[in-house]
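Quick one: the structure is below, and I'll ask about it shortly.
With one protein chain withheld, the remaining protein chains of the complex are depicted in position.
Chain naming follows the written order as A, B and C, and within any one chain the residues start at number 1.
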């Protein structure tokens, strides 16, 4: 087993991976950009190496600097987390060239399944249904129009190297095709350095269901059930759950087998995810493969009891899986809410700043994977995800109620977060009934409502009373201090500390 | 179902119960003594009522004040937690007399099983083995001597109304008997207002194994497996786990059946615990019953997935259990560490003061039930337990490693806590092998060692360097501020805020 | 002492009178039993209003208290009537914002308004790239653009004014 692992990432996922390392007796090593010098993942690590200035290209995407840190620290292996370099073949190759182990799939499988056109071909060859689409890239509007003629509009143009909604365009009418193709290709070139675009039939009101697979280097491949990830905004998942509320046992079984078939066909080893779309009629289609740990992996951990990061590490170290498909027992339901540093009351605009109050929820069957803490600075340089809250329950309803309780306990002040949005979703009747699709947020949330079970007027009044009493205290201290400025720095700080204690008994 | 529940307790268990209430849509109501005005359980509640001054007799033990708060708030039911009034028949009667529901067993069952002599008789009648002892109280040394003549010394004198080690005396030789009996009776009279003492054979190097039972008002009684609670100090449990590392399947089955038999014989309804001693040869003996929620209930929740507080509330509301014995599936292993405000490096002396730094562990399969938080004051008025850390794993070894990781993450500054002691236990080879008895701490911990995997010298050196750098910063600011006192209140506070930022890049 | 509080757009008239024990408080003329206790840092409070318990966190900004209660933050501005000398003349309320400010630092990637434009509430005005996202800043109410202060490619800091309305 490895003695020391470098985590080539930041934020909650770096902390998550280091937790697994510590539990396994492995020394976790952090890397950081200047803006992250006091970030949670640095303070959590056993060793820490500076990479460079804040821009990712000079820090978390700087392959040579990461390799240099890995050499300096003498690690055995590198875990890439998600995002950043996690799906970058060049990085995986560089890690191996340095004589270290890349904790992820083999380079070949990463390249094959990471390319959407090749992945589709792999799935089809394995007998797994794919969304009707073109087998090759489309370079002219005429090719796409011909395809649309066979499946009907709307169609979807997608970047073969794509991800995260980039290089993607919905085309409703033939007239839109030339411009859409040009724009999608341009976006894809900018985002991925690869302008190949292909066309798919647009599945309307689909649900996004993915299967977690685990494969070792000894030919064992199993799946750990599905995750329902239909609650999305701007093509980004915001709430995930396992199991899916809508999958019947037979479909689940067939999809699980399909996921294993794709992984086998792709020569996959390590933890990976096979994504499907499920149409309103219940038919499923292979969508793409994610050749890395997913943000939403905790919901699978909660229902199976299996620590996916530890499995990743053991598989990378050459150990066999140690569990067979029959050993996987699913218990209850788990939900994850991704907490973003965005203001849900102001059009989800990003929020940056310093965390001035911080308290995490805990208690029965609640888990928080966070990358921030008290006094942390949330900067604009990286992904706005600051934490994930995961709740488990014996039923989906219990998990939802527990999540609402946990979200209410979570206090993050100083920056705006999506906590109120998630509270509103947990209280939404359609969500509670499981009536969800990827259009759920657009259809249900013009702007989010209020937490369930709390009367808004009461709450607002309490805030107003608190504000008046704080002002009152400020004024009184100002008077005591001889009329100095109310915003006078240390005088007020000191006054606040001494003076604003409790009135009366 | 109840709409509103008053929690007649404080600290972590009050927060725990309120969490269950919130998840069930029940409004939780807190009561507090003056010293607890800003305590976690008050801030967590939806409503809060003052009881009186800090001494428990005038607050958390003041039945009339609690009933008055219950009436004023209009609750349907009262949850007593553990300790305080949880096993007090008068309180249960007063709650019922006020037309409210007591969330606990019927008064009759509480009285029967709460009395050790009557509980022993009940167990014997149900065919459950008890520790050899006298069937009635012993009032003269001669009676105890006669009993010792049949079972041999040492014997144990115990208060029939007892608990928490009070009114308990080990007697090694006949000469010690008269004084021991007199002292035990005096202690019992002071502690419980009941001086009845009986004698038991002393089981040497026993293990303490208890079974969680759940009984509804419809005749259903099940058990949720055992908890091993052998790691004790001063007759108080400090680490508990489920399952027991040493119980074989057959013994587990027989003990579970015995626990159910005692509960049935006692007419028990609600959640309760049947405690056994297991001798080194593996024989088990009924010890006593706890007619309330136990401190260590979370380990059972983690392995069964059942929320015991919610079950308590539903049972009290008259609902049937909803699960049968066959529905109870045990998964993995869970451990709980009780974090006390005591200094393990200074003979476990109590530590009081203000919490000046606070960060809870979280992440996969870690749970914290805490009654403190940032800026909380830990006073000398109540029990020193401030939090519980619970870790789950697929195996006991995984749970232990996870607990060690979680304890390392837990940061509580401003008061001393038993965190370093627990870290040392998790690293102890005998503990890891499951070689434990109630004498474990005495035998293994003259004084606790250091956290596993951390080299003490490194750590101490880092602390020394930090201290020098802090002093250096203080000095520099002092110089800048024109030689003012280094402990000059606001000047230094302000300087600390502005000045002690990072040096260089 | 009289205070006028704007809590997230709703106005309250609140009086606070010191006395032995907790102060006497009225909200819009109605007495409210209040017990207000600060934790040591002066940034966290426990407020009990008519027995309802609130866990309060405070972030101070210029002319603003951000008050965080369970899962929800209210931007509260307080006018101290005595000092302001306006004694309940009702000047506080939903004041139309005359400037569009950026809530985060970033790069301006698009400007979709020009001086003289009549814009409607919800219209996209300026797009700022931050955190790998294109963030469209929209008009909060109908207004006429007086001045556009940024152009695409410009780097802006948090709270910079992008557009001034008439």
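The rule we apply is simple: a contact is a pair of C-beta atoms (placed from the backbone, for glycine too) under 8 Å apart; a residue touches a chain by one contact, two chains touch by 3 or more.
What you see is a predicted model; the values in this text were computed from it and never measured.
Chemist: Taking the complete complex into account, tell me which visible chains touch the one left out.
Modeler: A, B
Chemist: Which residue from A:73, A:101, A:312 or A:401 sits in contact with the chain not drawn here?
Modeler: From the options A:73, A:101, A:312 or A:401, the contact with the absent chain belongs to A:73.
Chemist: Which residue, B:81, B:225 or B:384, contacts the hidden chain when the whole complex is considered?
Modeler: B:384
Chemist: Determine which one of B:285, B:392, B:410 or B:440 touches the chain that has been left out.
Modeler: The single option touching the absent chain is B:410.
Chemist: Tell me which of A:47, A:96 or A:257 is the one touching the absent chain.
Modeler: A:47
Chemist: Could you please point out the chain B residues that touch the chain left off the display?
Modeler: On the chain B side, contact with the omitted chain comes from 234, 341, 343, 346-347, 349-353, 356-357, 380-384, 407-414, 416, 419-420, 423, 450-451, 454, 458-472, 475-476, 487, 496-497, 500-505.
Chemist: I need the residue numbers on chain A that touch the omitted chain, in ascending order.
Modeler: Against the missing chain, chain A presents residues 30, 37-38, 42-49, 72-73, 354, 374-375.
Heads up, the rule we're going with is that only the chains that are shown with their structure count from here on.
Chemist: Determine the shortest chain-contact distance, in steps, between chain A and chain C.
Modeler: The distance in steps between these two chains is 1.
Chemist: Sort the other chains by how far their Cα centres are from that of chain A and give me the top one.
Modeler: Chain centre farthest from chain A's centre: B.
Chemist: Of the chains shown, whose Cα centre falls closest to the middle of all protein Cα atoms?
Modeler: A
Chemist: So what's the Cα centroid distance for chain A and chain C, whole Å?
Modeler: One centre to the other, that is 31 Å.
Chemist: Averaging over Cα atoms per chain, report the distance between chain A and chain B in Å.
Modeler: 37
Chemist: At least two other chains touched by the same residue of chain A: list those residues.
Modeler: Each of 408-409, 497, 502, 505 in chain A touches at least two other chains.
Chemist: So which bits of chain C are touching at least two other chains?
Modeler: Expected reply: 35, 37, 40-41, 44, 52, 55.
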